[in-house]
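Apart from one protein chain that is not included, each protein chain of the complex appears where it belongs.
Order as written gives the chain letters A and B; numbering starts at 1 within each chain.
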């Protein structure tokens, strides 16, 4: 699997395959949401039940992990996990994962990093925030600072490495299957199930859970 | 032998040595799976909670193995030295 193809340029910025695939995934999510929330009534039809279940489960998860007073983060967390779920499993519907590009994962991890710092500053005040680096012992200050920066690095590289590794293994598998004498119909199926579906959904869950833990940890 | 061949040869060695990082998650996730099985044996009703915690921790433990894989893949496919 080579790097993302570049399709052209717009105002000096390259239009890469990652960018185009992200637009396609955004369009898919918008279509799914439009179908699920069309014609909402007090006695829900089947599509509305699915939408309500998703929102309720996510609200429960945010309430459990971050605390009941931080429910304002639930819409962002749901948007994050929906985008990641569609983006990581792109191997199934033939697109190169946008999260197999370090630019995309670093962007998402920086969102979490800036949210952590901003809400930590806002809820603890400048003095409390700076004192937080001196806990539990003052000589741990450089380790705490590096630990703060280690969080977005590990978030982004974990997601990038898992998706790129899965993509390369699938590409190697397909090129190895190209030299067979019979038509290899069912052989890639368990690999797609493990690398695309299981690993993709697990990594999106991990990214969202870690973001929730970091943001709520910085706020108290 | 050319200089470029020597770089390629040593990149191959480096890529292999980088995958020694796979030892750690193997040991750690195995320990987690064992403890998870023991916990489910003790309280089978909590199985979904236990499995969710175990998978969460195992996926985090996977990270350094993935770092080693990234360095090995960079040395194999995106080598900056030639």
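The criterion applied here is as follows: a residue touches a chain if its C-beta (ideal position, glycine included) is under 8 Å from a C-beta of that chain, and two chains touch if they have at least 3 such contacts.
These figures come from a predicted structure and were not determined experimentally.
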Considering the entire complex, write down the shown chains that touch the omitted one.
A, B
Footprint of the hidden chain on chain B, which residues?
1, 3-4, 6-7, 9-11, 13-36, 38-40, 42-43, 45-46, 49-50, 52-54, 56-58, 60-65, 67-68, 70-72, 74-75, 79-82
Identify the residues of chain A touching the omitted chain, counting contacts across the whole complex.
64-65, 143, 146-147, 150-151, 153-154, 157, 209-210, 213-214, 216-217
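One rule holds in what follows: only the chains that are shown with their structure count from here on.
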Mind checking the centre-to-centre distance between chain A and chain B? Centres are C-alpha means, answer in whole Å.
20
